[in-house]
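First the structure, which I've put down as structure tokens, then a few questions once you've had a look.
All protein chains but one are shown in place.
Entry: chain A
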Amino acid sequence: MPCTWVMACAYAPSGCAVACGGLDNKCSVYPLSLDKNENLAAKKKSVAMHTNYLSACSFTNSDMQILTSSGDGTCALWDVESGQLLQSFHGHAADVLCLDLAPSETGNTFVSGGCDKKANVWDMRSGQCIQSFETHESDINSVRYYPSGDAFASGSDDATCRLYDLRADREVAIYSKESIIFGVSSVDFSLSGRLLFGGYNDYTINVWDVLKGTRVSILFGHENRVSTLRVSPDGTAFCTGSWDHTLRIWA
């Protein structure tokens, strides 16, 4: 990678390409190949151009479009083949740190969270912000849709995770404890949506019961802050990445 910090990466739905970016303000797509002799760096394609760092990227339902969020306060939808900007999303008043696409095939919305403490839900076709939630007390580091697509959870530097219902248009649950004072860097749901996993800056993972609002368990293992967390597609395990240079799989 040409820049020092890679802050975001994403697999293409087909598994044939990877998109990544960071402090270089760009999102580049690399086609994957099992041929060791191929020089993958030469096949890199620069797709997105922002005026500040790239904080997150995600392919939409196909390999052909990529959604990016940036420190310049905007999100953007790009065509991978031509590198053309298809739609831009303005509305955040500060850096956008995370985004997540709605799960259904017909869904055309995504949610983004930013340093302005707001989580915005956007219509991908019109570029319009359709809903906005501002109840967090600090930067929102991670947003993730509930499996049914009717709600989403967010994790923030204010040490809480919150659940927002999209149809009722309000926050419905706060997952916090007085003993938890470190920010949440990353959240994800289990397959049924009953469990919410949060990776925290105090090196732990807290598992919350989404419906009861209580903590189910706390997991130790990392020796530095947990920076990212994702449940596997088959739901049997989840993986965490940390500043202690390790990736751990929990099952």
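In the analysis below, a contact is a pair of C-beta atoms (placed from the backbone, for glycine too) under 8 Å apart; a residue touches a chain by one contact, two chains touch by 3 or more; residues count from 1.
We adopt the following convention: contacts and distances are computed from a predicted model.
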item: Choices "Calcitonin receptor", "AP complex, mu/sigma subunit", "Guanine nucleotide-binding protein subunit gamma" or "PRELI/MSF1 domain-containing protein" - which one is the UniProt name of the chain not shown; value: "Guanine nucleotide-binding protein subunit gamma"
item: Option from A:S14, A:Q128 or A:T214 whose C-beta touches the chain left out; value: A:Q128
item: Chain not shown: contacting residue from A:C16, A:I174, A:L191 or A:L247; value: A:L191
item: Interface with the undisplayed chain - residues on chain A; value: 91, 128-132, 146-148, 150-151, 165, 167-170, 172, 190-195, 210-211, 231, 234-238, 251
